[in-house]
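Incomplete set of chains, arranged as in the complex.
The chains carry the letters A and B, assigned in the order they are written, with residues numbered from 1 in each.
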Amino acid sequence: MSVVTRVLLDVLKPHDPSVLDLACALGNLGDYRVRVRVLEMDKKTETLEIEVAGADVDFEAIQTVIRDLGAALHSVDEVDVSGVTLAPDAE
Amino acid sequence: MSVVTRVLLDVLKPHDPSVLDLACALGNLGDYRVRVRVLEMDKKTETLEIEVAGADVDFEAIQTVIRDLGAALHSVDEVDVSGVTLAPDAE
């Protein structure tokens, strides 16, 4: 079995919602640590680096939050995964 | 539920109030660690990097303090958020 423990995302968003609202919406998903860095600000958009870490990160829920807030996931830049072996034939 | 644990802000302020007064006004908001760095000094203004960290940082109160002291919040450069799950249906 595999759990995702960290993703690093490149995201483009309009000025609204704010960075804070987006970060909190991601934190609402679970027991995650979220860091959002603003890499670039243009007239209408902001390019963000978003890092979400946790014991079991739900990547699809993250994608949904980003999309629902009107932002676009440009790329997944890093993914950390932990394999968990339960018993020899548990998988 | 989400709590903000750290913000990194780009702020422009006139020479008065002093960096020290601004830092202390932010520290007065709660059990925060505040670091203010002066990035640039011009004739009438100073560009500051302000970092406020704590277990539960009240971003709106920070905005109010900055505005009330006559300074301007140019941008939010980084936000750290911790998600807190209480119980499966606690949110």
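Basically, a residue touches a chain if its C-beta (ideal position, glycine included) is under 8 Å from a C-beta of that chain, and two chains touch if they have at least 3 such contacts.
Please read all numbers here as calculations on a predicted model, not as lab measurements.
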Notebook entry, point to check: Number of identical chains in the whole complex, 2 of which are shown?
Noted result: 7
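Please note the rule applied: only the chains that are shown with their structure count from here on.
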Item checked: Equivalent-chain rotation between chain B and chain A, CA atoms, steps of 5 degrees -> 50
Next item on the list: Please compute the C-alpha centroid of chain A, do the same for chain B, then give the distance between them in whole Å.
Entry: 23
Next item on the list: Within their complex, state which residues of chain A touch chain B.
Entry: 18-20, 23-38, 41, 54
Check: Hey, which residues of chain B end up touching chain A in the complex?
Finding: 1-4, 7, 59, 75-85, 91
